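This is the structure I have questions about; it appears just below.
Note that one protein chain is taken out, while the other chains of the complex remain in position.
The chains carry the letters A and B, assigned in the order they are written, with residues numbered from 1 in each.
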Amino acid sequence: MSSLIKSREFLLAIIIAVSFFIYFPYFVESPKPIVDIESWLVTTTVVIASFAVMVSLYTMTRREVMRITKRVKGWPYSLLMMILAWFMIVVGVSLGKDATPFRFCADAFVLPGDSTIYAILVFYLTSAAARSFKVRDLESLLLLLGAFFVLMQQAPLGEYLFPYFGPIGSWLVNNLAMAASRVFTISATLGGIVLAIRLLAGKEMAMIGLIARREKD
Amino acid sequence: MDIGSFFVILLSTAVTFGLFSILTGVDNPFFAWAENTYVGGAVGMTIVVSFTWIVSNLIQKILSNPYVNWPLIISLILGLMMLLRVHPKYSYLARIPISIATGVGVAVSTRAAIFSGLLYQIRATILPIFDWRKPETAFTNLMIVVFVVTIMTFFVYTTELKGPLKISHRIGRLVLFASFGALFAQTYMGRLGLFLGAMETLLIPETNFRISITVALIMLITIIVLKRYYPETLNKLVP
Partner (left out) sequence: MSSLFKVFANIDRRVWHLLTFILVGYTLLHPIGLPLKVSPEVKKAYEVIENLKPGDVVLINFDIAAFGWDEIKGSCLSMIPHIFSKEGVKVIFLTVQDQGYIFIERTISQIGKPMPGYDKFPWYEIQGKKYLQDYINIGFIPGFDKAIAALAQDFRGVVGGKDWYGNSIEEWLDKNGIKSAKDIDLIVTFDCAGAQSYFVSYWYVPFKTKILNAMIGVSAPGSIVNYNAGMLEGIVISIRGAAEYQYLSKYYGMALVSMDAFSIIQFMLLIAILIGNIGYYGWERRKEKR
């Protein structure tokens, strides 16, 4: 039995079966049992993802406990991380996510950290732009001009000083940048379709943990 | 202001400036503290929200009417099999729920993307370029078609670039650079907006402003003193 479950063919059969129940009702008017199976599969995937998060908790805890017990440099910070994580889990699970201690930790530590992590990027973007937006050739000049006109269109002061920045910047965003984004969207979709076909053909089994490949693949 | 709100503001300001302290270019204990606190809190929050959903939408539904909701029992079993990923002997059983999730995930994202990400985008690129009653629109449409086609030829790697393909490739490269500049500006606008929002929280109202200035100055002075006068201590305090 375990050799059957471990076999590549068994897992591939599961993938093909679930893919059928997802694709078929979308393109073809299907009887209710098939539509119900599709809904059930989507719900089950959400359930599996929720449990997968628990797996990450285990691996994180194991790694940090090893760092603490071996007194690796910086172990007090690992201890702090573990205490806070488990405190929030115990309080949240036992008292609910609306409990005051849970909301306190979320408002004091998680939410400001989340917004700051991305806000820091503005500083790195500024210093990186100062270093890398150097006009060496035609390409870098176009890069700079594209950025210049859109920055001027975005800043109200830019449009106030020279009204034509607005239409030029808008035109660049809605046509030039939009065209590039459209190509990226089409390319990403084509890549996704190729990935889906390769998955159904059994060529992308690394996605489900079968990393050993046969030579004829 | 009550004591709870005061401590929330104080700690959130400390976490914010702790993370900002990396901008000094010095690896410091405030950043290490803020980083680990944030990661621990984020993990705790994610687990609690997932667990709450499992209990309220899965287990409670099963318990309320197991005869009608029996498929959810299978979902629960598959979810529990996922936990076996960490077991040294039975981790192979986790491949079943992973296969289901992978198959469903890829299929769900691909089936609709065929329309919205491919067909509708191609349709939107087929534009009237010879409508001389509206020359501005015709010119814009022509530019969009030229931009999309030339950028696409830039990504052709499987054939030798010669003749018209080479010219198209070159134009596509130039158009791509200009569009990267525009996209950089949009990304910058986004990040700047985030930073402005964060600064607004730190500076308004006046209580927040005073707490922010105090915390920022304490951190900055401590980092400068440690860096200049106690570098060994600083080295010990960072991971």
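By our rule, a contact is a pair of C-beta atoms (placed from the backbone, for glycine too) under 8 Å apart; a residue touches a chain by one contact, two chains touch by 3 or more.
Predicted model only: the values in this text are computed from it and were never measured.
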If the hidden chain were put back, which of A:14, A:37, A:54 or A:111 would touch it? A:111
Write down which of A:20, A:104, A:123 or A:171 is the residue touching the left-out chain. A:123
Of the listed residues A:11, A:105 or A:173, which contacts the missing chain in the full complex? A:173
Residues of subunit B (touch criterion as defined above) contacting the omitted chain: 23-25, 45-46, 49-50, 53, 57, 104-105, 108-109, 112-113, 115-117, 120-121, 123-124, 183, 186-201, 203-204, 209
Of the residues in subunit A, which ones touch the absent chain? 35, 38-39, 42-43, 45-46, 49-50, 106, 110-115, 117-119, 122-123, 126-127, 129-131, 133-135, 144, 147-148, 151-152, 154-160, 166, 170, 173-174, 177-178, 180-182, 184-185
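The rule we apply is simple: only the chains that are shown with their structure count from here on.
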Show which residues of subunit B lie in contact with subunit A when the two form their complex. 4, 7-8, 11-13, 15-16, 19-20, 22-23, 32-54, 58, 71-72, 74-76, 78-80, 82-83, 85-86, 92-114, 117-118, 121-122, 124-125, 140, 143-144, 147-148, 151-152, 155, 173-189, 191-192, 194-195, 197-198, 201, 238-239
Report the residues of subunit A in contact with subunit B in the complex, numbered from low to high. 2, 5-6, 11, 14-19, 22-23, 26-27, 40-45, 47-60, 73-74, 77-78, 80-89, 92-93, 96-97, 100, 102, 104-123, 125, 129, 138-140, 142-151, 154, 171-173, 175-183, 185-190, 192-193, 195-196, 199, 207-210
